[in-house]
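The other protein chains are all here in position, but one chain of the complex has been omitted.
We call the chains A, B and C, going by the order they appear; numbering starts again at 1 in every chain.
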Amino acid sequence: MALILTDEQVMLKDAVDGFLGEHAPIKHLRQLRDSHDADGLSRTLWQQFGEMGFAGVLIDEEHGGSGLGAVEAGVIAESLGRTLPPSPFFGSAVLSASILQNAGSDAQKFWLSKIAAGEAIVSLAVDEGAKHAPHRIETRAERSGNGFKLNGAKALVLDGHVADALIVAAQTDEGLSLFLVDPKTDGINIERTVMVDAHNAARITLKDVEVDADALIGEVGSGQPVLDRALSLGRACAAAGLNGAGDQAFAITLDYLKTRQQFGKLIGEFQALQHRAAHLYTELELAKAATLGALQAIDEGKETAGLSASVAKAKAGRVAELAVQEGVQMHGGVGMTDEFDIGLYMKRVRVLNETLGDSHFHAEQLARARNY
Amino acid sequence: MALILTDEQVMLKDAVDGFLGEHAPIKHLRQLRDSHDADGLSRTLWQQFGEMGFAGVLIDEEHGGSGLGAVEAGVIAESLGRTLPPSPFFGSAVLSASILQNAGSDAQKFWLSKIAAGEAIVSLAVDEGAKHAPHRIETRAERSGNGFKLNGAKALVLDGHVADALIVAAQTDEGLSLFLVDPKTDGINIERTVMVDAHNAARITLKDVEVDADALIGEVGSGQPVLDRALSLGRACAAAGLNGAGDQAFAITLDYLKTRQQFGKLIGEFQALQHRAAHLYTELELAKAATLGALQAIDEGKETAGLSASVAKAKAGRVAELAVQEGVQMHGGVGMTDEFDIGLYMKRVRVLNETLGDSHFHAEQLARARNY
Amino acid sequence: MSDPETFRLEVRNWLEANCPPEVRGLVESENDLIWGGRNATFKTPAHKAWMDAMGAKGWTAPEWPAEYGGGGLTREQAKILQSELLRIKAQPALSSFGIWMLGPALLAFGTEEQKKKYLPPIVRGEIRWCQGYSEPGSGSDLASLQTRAEDMGDHWIVNGQKIWTSYADKADWIFCLVRTDPSNKHRGISFVLFDMETPGVSTRPITLISGKSPFCETFFDNVRVEKENLVGELNRGWDVAKYLLAHERTMIGAMGEGMGRPLGEIARDSIGTDDQGRIDDPMLRARITEWDMDAAAFKLAMDSAVDRMKAGQAHPALASMLKYYGSELNKRKYELLMAAGGIDALEWESERSHEGDTARSWLRTKANSIEGGTTEVQLNIIAKHLLNLPGA
Partner (left out) sequence: MSDPETFRLEVRNWLEANCPPEVRGLVESENDLIWGGRNATFKTPAHKAWMDAMGAKGWTAPEWPAEYGGGGLTREQAKILQSELLRIKAQPALSSFGIWMLGPALLAFGTEEQKKKYLPPIVRGEIRWCQGYSEPGSGSDLASLQTRAEDMGDHWIVNGQKIWTSYADKADWIFCLVRTDPSNKHRGISFVLFDMETPGVSTRPITLISGKSPFCETFFDNVRVEKENLVGELNRGWDVAKYLLAHERTMIGAMGEGMGRPLGEIARDSIGTDDQGRIDDPMLRARITEWDMDAAAFKLAMDSAVDRMKAGQAHPALASMLKYYGSELNKRKYELLMAAGGIDALEWESERSHEGDTARSWLRTKANSIEGGTTEVQLNIIAKHLLNLPGA
């Protein structure tokens, strides 16, 4: 497969960019943030995502989706990285949809149509400690009566405070299992955590939460491969989101270099800044190639897709960090003010870098995979 | 203690610089290298080092030395880094002298006067594998008759092929021990290893080498603290050597920036190069401060002196590497030719960085000391 | 003058009598700081008492001459005072741009009248000052400033706008760079003082990416400034500004130095350890260690610079080197702190995170390499003054 977007994918990209430019430019984020919106996101926008077919990008046609692939999901994630609207896309349309699509029962797949329509938010609860460590999940699901009893604590549950359903990863005697849980079930406590980027997540505690056997997604103890697949996809899409944010941060910085004067020159005329900009451009190209490579590997079902996703996530995280750091620095004082947008990208990049494993985590995955 | 050289130390520095400028400028190294000198170093120069009092800098007056400290040894090592003459100074006057001074018997201290006079070369054999790992010495010394029988293989024994005496670190049942050994003893095989920097080292194998009990330096099993003390001193002096080389590489590069024209300008006018040069200058200042700090800590007998030496060696290694890399790059094509000196500094820095633990090794020492 | 040990005893006794328990212990928040001024607020009455007592002794500016209200101490005595304050963990009796910045400028450039008039109220914390340098159009190119002072005979009329004026909304007076000659970039700037209550002065706080900030935009609309309020010569304010910038740079370079727990310990607590007891994130551990190495070397470079300064061997541009490296180092530190904190460090408003303390501090550090002269300006200065590179 050629490492470029197909014509159809370019059309999708144009459609998403156009839609977001109109309905969710960066002031959309500012409005939600500055009005202290109770949800922290716009349900209307999410429905429009449904109508446009973006929310169902990965969902099969049977459930109202468009049945496209990882590359297309990445295209949407990258565009979201450019204008930064808080959106359930990542948590619901990528992570949760992947799990339900691959392992959900017919009844559970009901949620797919709701996601595809932009009507439901389904959040995945994986992380527990300060860092992403899906190989060390401690939340337990003990058999209890007909079903299970869940105990544990989750963090960085994307959109968890407004979720219509939760997917909880928990250990059983048979291994890792995934449960589809109603957030209103007794024993579940959800605390919204307002984050530095004004995007949405929650901390969730589960105390003796009773769920029926049909809450189980797939077989008991069979959750690991299903989760891994969703995580790889999520990581590659997060990489795409990082690229979008890094790219846009670079674009507005380039504009600034071409308009701001100091010492009687445009600051973009200073060779030291030119070389740093040229380096950054090159790094962004690498990050984008690595991400497209990972997304394609996922679509092709390659065995190495997980590793490719780690490379993409690690590289995109590093590069986007560089992009926002250079962006703020090259903006000078005004880059530090909330009035300019560059700081919003810095904040978003930090959160996306941390989401589903940061660049250190994924570099370590690479080292282990290579047996270093 | 103020982190600057005292007036006496500045005078010493001027004396060493003056002496080397006259008797061992960089063409001294070229002559030895290009003539394929059998020794790879000048015994005459070594005697002059004795006459000038440089060889005995760390040796007490009783044995013909000047009884100065680590800072003074560092001053000499830094100067050697600037003109790069192959010299037994580092191996004999620093490493071996430290061991003999601190733990040698009266008879063994005889070698101190020979070193101070620049008449003897005494080499320390520590390393064994590809990397410096003094905590994992495998050479064994088994009790045998009145004395010991040594077996093992050593590498990077500085000046080992022309050594008049060897100090060998070996494991005994009681722990690490140091032995003063005649290189002509049966069972010792010495192979000169010509190195990339045209400085001198040897590989030595010891096969059933019989030595008397009086070959032991200090008590049996008491070698570790003596060796550690010598290594700390050696590392701080190697850091000083790296600073000298890095500094000189930077100086000739700066000169080049001020004379070479491209695109109708002096290349030193290009801001991108200016900023890189300014960064490098700053790093060199840090490396020099870290090294002086370590040398002073050794002289003051601080408990943290070993750790300070690790910081200095790690930092100086990194910075000198940057200096020579930038140096070759800023010289452009001619920097790649043997005719220009900058490449000689690149080679020397590589070897000094590897000597007594490279920057990775010492960064790891720091991490362990801080319990990270 | 008493001998050092006698002096130390005197200081110790005086502090025992005058330093209330409320002002001892670590400074934990902005709230603990004492800024003084006409509209001063104090956390407790003890805080006011502490400022007043120290101010009366002149020990808020220990080395300034006693005739201007200062402590009149020698370097050595000041060090003893400092060590005694440290010993009892006394919090600063006064935080003041007047002491840090205006004072040194007045001592170097002011007239006898100006010193007598302005210095004592600074020492006693009666008048709070702010600094009016930067303008929206003149960031790194400070000398391109446009705030205009029109000569009206016995006074000027000032019009223009300043930015990054810290605490302008709380300050009583401002020391300010204004353009008195539009035809000469560097030699057309003057350094003047005026009351922030003068008609035509207004301020507006700036919100930073890290949240609320002490910075303001400050506007001058036909502000009358008396001629006697000129410091130094007319059109030579740039000399005064440069003198002060060098001070500021060393200060910012030292920011964050030596503060807080070791990075690696924070990471270890947050992330946990592997079965060899190492931080269970080898890549982050490597980067933290590299930072540690650089920080250790930087600390020694700072010490060495101070020693060279004392020995009269320091090039003034050394401050640029320290400012450059120190601010980049501090930025790296907070990037690593964010990585160590992980998910916990992303919170922005929760009590658990102390209202996003780590994240806000992280974002705040991004200004280190901009304020007080950008990293790029420092590198230019090093290239020009320390390396003598052509055209720099």
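Everything that follows uses one rule, which is that a residue touches a chain if its C-beta (ideal position, glycine included) is under 8 Å from a C-beta of that chain, and two chains touch if they have at least 3 such contacts.
Because the structure is a prediction, the values reported are computed rather than measured.
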{"item": "Displayed chains contacted by the hidden chain, counting the whole assembly", "value": "A, B, C"}
{"item": "Given A:R82, A:K315 or A:H331, the one touching the chain that is not displayed", "value": "A:K315"}
{"item": "Per the touch definition above, residue among A:P183, A:G293 or A:G357 touching the missing chain", "value": "A:G293"}
{"item": "Candidates A:A15, A:A153, A:I252 or A:A277 - the one touching the absent chain", "value": "A:A277"}
{"item": "Candidate in contact with the missing chain, chosen from B:F90, B:W111 or B:F361", "value": "B:F361"}
{"item": "Chain not shown, touching residues in subunit B", "value": "127, 129-132, 155-156, 193-198, 201, 261-264, 270, 272-273, 321, 325, 328-329, 332-339, 343-344, 346-347, 350-351, 354, 358-361, 363-364, 367"}
{"item": "Hidden partner chain, residues of subunit C it touches", "value": "274-276, 278, 282-283, 285-287, 289-290"}
{"item": "Interface with the unshown chain - residue positions in subunit A", "value": "2-4, 254, 257-258, 265-266, 268-269, 271, 274-275, 277-279, 281-282, 285-290, 292-293, 311-312, 314-315, 363-364, 366-367, 370-372"}
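Following the convention adopted for this analysis, only the chains that are shown with their structure count from here on.
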{"item": "Chain occupying the most central position, where position means C-alpha average", "value": "C"}
{"item": "Farthest-lying chain, centroid of Cα atoms versus that of subunit A", "value": "B"}
{"item": "Mean-CA-position distance for subunit B and subunit A (Å)", "value": "52"}
{"item": "Chain centre separation in whole Å, for subunit C relative to subunit A (CA means)", "value": "40"}
{"item": "Residue list for subunit A, restricted to those that touch at least two other chains", "value": "270, 272"}
{"item": "For subunit C, residues contacting two or more additional chains", "value": "376, 379"}
